[in-house]
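Below is one structure, written out as structure tokens, with a few remarks after it.
Removed: one protein chain of the complex. Kept in place: all other protein chains.
Order of writing sets the labels: A and B. Residues in every chain begin at 1.
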Amino acid sequence: MKKETVALHVAFVAATMLLPLILTSYGLKLTSEVLIIAMFVMSLGLIIGFAGLVSLGHAAFFGIGAYTVALISEHVDNTWLLLIAAVVTAGIVAFLSGLMFIRSSGAYFLMITLAFGQMLYAIAYKMEGVTGGADGKAVSESFNLGFGAIESRLAFYYVAAAAFLACYYLLRVFLSSPLGKGVRGIKENESRMTALGYNTHLYKLTVYSLSGMMAGFAGALYAYFNQYISPDLLHWMFSGQALIMVIVGGVGTLLGPAIGAGFFVILQNYISSYTERWPIIMGLLFVCLVLYGRGGVIHLASLVWSHLQSKRRTGREKSVLPKEGSGFESLKG
Amino acid sequence: MVTSSLLMHILNGLAYGMLLFMIAAGLSIIFGLMNVVNLAHGAFYLAGVYIAYSLVARHMGFWPSLLVSVAVVAILGVLVEKWLLERVYGRELEQVLLTFGLSFIFADLVEWIWGSSPLTLPVPEALDVSLNVGGMMFPAYRIFVILVGCLLAVLLWYIESKTRIGAIIRAGVDDREMLSALGININVVFTCMFAVGAALAGLSGVLGGPIMGMYVGIDAEILVSSLVIVVVGGLGTWKGAFIGAIVIGVVDTLGRVWFPSFTMAMVFLIMIAVLLMKPNGLFGRGAAA
């Protein structure tokens, strides 16, 4: 790594840690929520941007994480155990469903994951005795890592921030490992990788399970965050929103989806406070983002950035975007 | 169960399935030919029924309103394709974002113009009777919807397999480059097909209005149901959409009678079952990945 990059990362971590200094109490709470959702969206961004698996049922794993914490916390109060249980459950479900679904590709994969998510939604909705049904369920345990219950907003912010940073750097390490490189190779050219003797199915399954685990982890934190769970956490609308956040942020990058989550949640929250017509404004933003930003905030930002740079250098380089950034090959089977 | 009520249930399933077929046919062909998952397709359904509502309310009569409304939706389709979609061909995820944004805009515009209260489109007078089917009453209008659906299926089948246009489309679904190589103006083909798809969704909206009512939000419900049909039937074929629609319509209806606790998940169960057995849908082309 270049010195410059190291400095950037230090700045990034420091900024996350110092953020509470400028935030109001409400801002702190909102940022914690954004960070948790960002982790979830990042996990979806991982399979979309690096493995070409576009899922419309990813909320299933987020919901599994949240429900695991909510249901088991009635019997067990150890936060570590609950978090591990959530990650493991989500991971197992992701592995098993991936085993069946990864055979399908493109739009078929999109729809079969949607169907799977909706089945879990129906189960959570119908099994009133266990899950609380459509009305949801309160989570009464508080977050406690062994040194006292974390009740204050500031403390929970740091939990969310630390979890987010840990997930982010974990994914970076994963992507530069041989396994991660294999996965990216498959996305670029699957038949070549198959010819080279890679078991592409296994690679995809691994990354899908990893992504499911991370979504489950985010869901578990969310159950603690809101102290309430409801089937909406599993619904395809939430999966769809996450997909939109990934695209809004920028596909094919790690941090793009996280930024997309921030933009989506904060902007929607903001706009919908001011006008009932918020869907039109959000819709227009999406359309403009596609027409002028190649579909991603991060791409748009890099366009603006390089525009400023090139002005400074009076150069006239026009094409800025790395090709890989704009998506995946085909939704078709 | 008595035979006559079984017959009724099947007719119910067919009527519902045919409405979904009309919207799924357009969706499927847009997908197959242009490789676009059009999330704004439900918006065309919405536009169709709401425009027809306004015209009927101005005493235009059901049938003229139907024609005008379908024509307007087709024009809307042309505009969307020419102005927006054309710029993002080949970039699937951006299409998802674009059409998702459009569906937001359309739905909210409809709510703005027509209000959030649900409205209804009256059944055309000539069809507002109940027929006696095996001793039970069945609405004539639903029989009419089934007939229109079947007629449309025959028409689409004829166009697809017997005409030059059909040949072009089939070639396009299999290999788009070949079309340009043959000197066919692919842009015009795309625009026309998109307009036809939109018009079919609009038609489905107008015909569905008297049965399903109209409100903002039905667009998303209809879109998901028709996506399920498209995927079950296989992308890019009218035949797939037709069979898929019948399967989903009938099984969903009978499922409510026989397995009442599974109504929420019924269609999704069918879809998972089909895709596990045939990863490309019942009639999907292309090799399994």
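The rule we apply is simple: contacts are C-beta pairs under 8 Å (C-beta built on N, C-alpha and C of every residue); 3 or more make two chains touch, one makes a residue touch a chain.
Everything below uses one rule, namely that contacts and distances are computed from a predicted model.
Chemist: Given the options "Phosphoenolpyruvate synthase", "ABC transporter substrate-binding protein", "Cytochrome bc1 complex cytochrome c subunit" or "Spore maturation protein", say which is the protein name UniProt records for the missing chain.
Modeler: UniProt lists the chain left out of the view as "ABC transporter substrate-binding protein".
Chemist: For the chain that's not shown, point to the residue among B:Val78, B:Val148, B:Ile186 or B:Ile211 touching it.
Modeler: Candidates B:Val78, B:Val148, B:Ile186 or B:Ile211; residue touching the omitted chain: B:Ile211.
Chemist: From the listed residues A:Phe143, A:Trp236 or A:Trp278, report the one that touches the chain absent from this view.
Modeler: Per the contact definition at the top, the residue touching the missing chain is A:Trp278.
Chemist: Considering the whole complex, not just the chains shown, which residues of chain A touch the missing one?
Modeler: 1-2, 4-5, 8, 15, 19, 22-27, 29-31, 33, 125-126, 128, 133-136, 138, 172, 175-176, 222, 226-228, 230, 232-233, 253-256, 259, 262-263, 266-267, 269-270, 272-273, 276, 278-279, 297-299, 301-302, 304-306, 309, 320
Chemist: Take the complete complex as the reference. Which residues in chain B touch the chain that isn't displayed?
Modeler: Its contact residues with the unshown chain are 2, 5, 8-9, 12, 15-16, 111, 115-120, 122-123, 130, 136-139, 141-142, 210-213, 215-218, 221, 253, 256-257, 260, 263-264.
Just so it is clear, only the chains that are shown with their structure count from here on.
Chemist: So what's the Cα centroid distance for chain A and chain B, whole Å?
Modeler: Here the centre of chain B sits 32 Å away from the centre of chain A.
Chemist: In the complex of these two chains, what residues of chain A are touching chain B?
Modeler: 48, 54, 100, 103-108, 110-112, 114-116, 118-119, 121-123, 125-126, 236, 240, 243-244, 247-248, 251, 277, 279-280, 282-287, 289-291, 294-295, 326-328, 330-333
Chemist: Hey, which residues of chain B end up touching chain A in the complex?
Modeler: Chain B residues touching chain A: 31, 35, 37, 84, 87-88, 91-94, 96-98, 100-105, 107-109, 112, 224, 227-228, 231, 235, 261, 264-265, 268-269, 271-272, 275-276, 279-281, 284, 286-289.
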